[in-house]
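One structure is given here, and the rest of the page talks about it.
Apart from one protein chain that is not included, each protein chain of the complex appears where it belongs.
Then we have chain A:
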Amino acid sequence: MSVEELVPRGEGQAHRTSYDEATRARLDAEAAQIIARYPQERSALLPLLHLVQSEDGYVSPRGIAFCAATLGITTAEVSAVATFYTQYKRHPNGEYTVGVCTNTLCAIMGGDAIYEHLCDHLGIGHDETTEDGKITLERVECNAACDYAPVMMVNWEFFDNQTPASAAEVVDRLRAGEDVAPTRGADKVVSFKEMSHVLAGFLDGRADEGVGAGEATLRGTVLAHDEGWTAPPFPGEDEPARAPRTKTTPKAAGATTASAKPRTGGEQSSAERPVTSEKDASASEQDTKQASADAKED
């Protein structure tokens, strides 16, 4: 990236950028879509900076000029914003940003060890990129996945419950050009540029990929279903507040402490549906359920 690309703006003169015509036309069209989302165009600056990163892999001087020209503000105003936010990169980023959470909880659960191991393994430190341009390593702050600690993010997809060995394997596979799937996220981690394009507000057809929730997310949900615990029913509704699910886990018989026997599928009932199969009512199945319930008491 050369300095000549930055041409100071004269009075009433738009910034020049060095994007070729086709690229500039494409960026202009996408910028117009972004601006249309907001009542005031200045609000488009954050997504525009993501858009710049989707093109250049970082917030380039020409990208800053592009944002300034698009929004009619100065490059200084754009830079002031770009330098405030940690996701905007001030030098070319690797194809994959690998961020190890080293905030307190993840650090203590092993995040520090993972980060140290990756530093040694890759031979780089915080905010540095491997020579092959593949991996930029970062220490990141809490990423709202503490129940999966220690957590690593790759291009802002979740890699839960990591160890030094699992983290090293992920970066090795990424460097070898393999597709790598996050724990909770798309079917594969996309490149930094592709990810940045999504953050600019453009779907990539991957929203329906991956799980709805991981194991930790579901712990309370599954426990409540197993124990027959529900929120109070809505007024005038006998049925549980939600329709019966098609996939049921075996319910713990006798888990409810209500004195009157609840109607099956009703409030305080541990079962969500009436008996529909022989298996539901068989003695051996009941024994299994009871054993499961007993185990939970221990």
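Basically, contacts are C-beta pairs under 8 Å (C-beta built on N, C-alpha and C of every residue); 3 or more make two chains touch, one makes a residue touch a chain; residues count from 1.
As a working rule, contacts and distances are computed from a predicted model.
The listed choices are "NADH-quinone oxidoreductase subunit F", "Iron complex transport system permease protein", "4Fe-4S ferredoxin-type domain-containing protein" or "Imidazolonepropionase-like amidohydrolase"; the UniProt protein name belonging to the chain that is not shown reads "NADH-quinone oxidoreductase subunit F". Here one chain is not drawn; of A:Ala29, A:Ala76, A:Ala176 or A:Ala207, the residue touching it is A:Ala207. Within chain A, the residues in touch with the undisplayed chain are 37-40, 42-47, 49-50, 71, 80-81, 84-88, 99, 102-105, 107-110, 112-113, 116-117, 140-150, 153, 155-158, 161, 163-164, 182, 184-186, 195, 198-201, 203-204, 206-208, 210, 212-225, 227, 229-232, 234-235, 241-243, 245-247, 257.
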